[in-house]
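Of the protein chains in this complex, all but one are displayed in their positions.
After this line comes subunit A, so read on.
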Amino acid sequence: MTLSDLNRDDWTRFSFRQRMQRYGVFALCALAIGWALGSIEVIWAWVWDAPAQMGDLFGRMVPPDPTNLAAILRVLWETVNIATIATAFAVILSLPVAYLAAQNTTPNRATLWIGRFILVSSRSINTIIWALLFVAIFGPGIVAGIVAIMFRSIGFVGKLLGEAIEEIDKRPVEALEATGASRFKVIAYAIVPQVMPTFWAVSILRWDINLRESTVLGLVGAGGIGIILQGAIDTFNWPEAATVLLAILALVILGEIVSAWLRRRIL
């Protein structure tokens, strides 16, 4: 390094060319957003009207009407049960799927693709759409709701668990293979302990998510608190709708507390 190098007092993070490229990317993003805004039909009068409408709705909702509180709480409990039962089944069913979908445990390429296909098809369809499907199959009620949430959860849990299996430390696996242990025992001793923390974390997270998702299942007739909410909205019974919304809010906060507590206890 020569002395003239040390005397430099100009420094730029990007070269002129890089700076131009960055401006170009910003311009493209702005253009894309502008084009997207221009291509949807927004009735601006309704947008500007929204604050007034909100105030009006709020006025109708206050005070919330607690006369049906007993029924609301009962259905809320049903909602919790839908979420919990569905999560439990989904977690169990996702174990073999995760095993198939992880590159380092799947028996062969065909099973790998079967596993991945199950994950993708489960994950690409929203819970509400699964619910519509299962309401058609099982008829309206909580069974449709449970199965819908279960189907959506298998993909979520299976995918995260499969990734956890792929990221394990392979050295204990090698060591146990060297002892002459069968495939199943190697999984039970070298792989399962390593994915246990992820397993619990993912299960709790999914239960948390399922609790929220099960509150809207009723909108398509698949059981839970959503049925009462929809009934209240359809009959313009805004005070009761307010009670339902408050109940859901309380449930979600409670779920948050429980899952945070579980995470602290188990992990």
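Methods note: a residue touches a chain if its C-beta (ideal position, glycine included) is under 8 Å from a C-beta of that chain, and two chains touch if they have at least 3 such contacts; residues count from 1.
Keep in mind that, in the parts below, contacts and distances are computed from a predicted model.
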| item | value |
| --- | --- |
| Hidden chain of the complex, named as in its UniProt record, picked from "Biotin-independent malonate decarboxylase subunit gamma", "Phosphonate transport system ATP-binding protein", "Xanthine dehydrogenase" or "Protocatechuate 3,4-dioxygenase" | "Phosphonate transport system ATP-binding protein" |
| Contact partner of the left-out chain, one of A:12, A:39 or A:179 | A:179 |
| Selected from A:17, A:171 or A:264 as touching the chain missing from the view | A:171 |
| Absent chain, residues of subunit A that touch it | 169, 171-172, 174-182, 184-186, 188-190, 193-194, 196-197 |
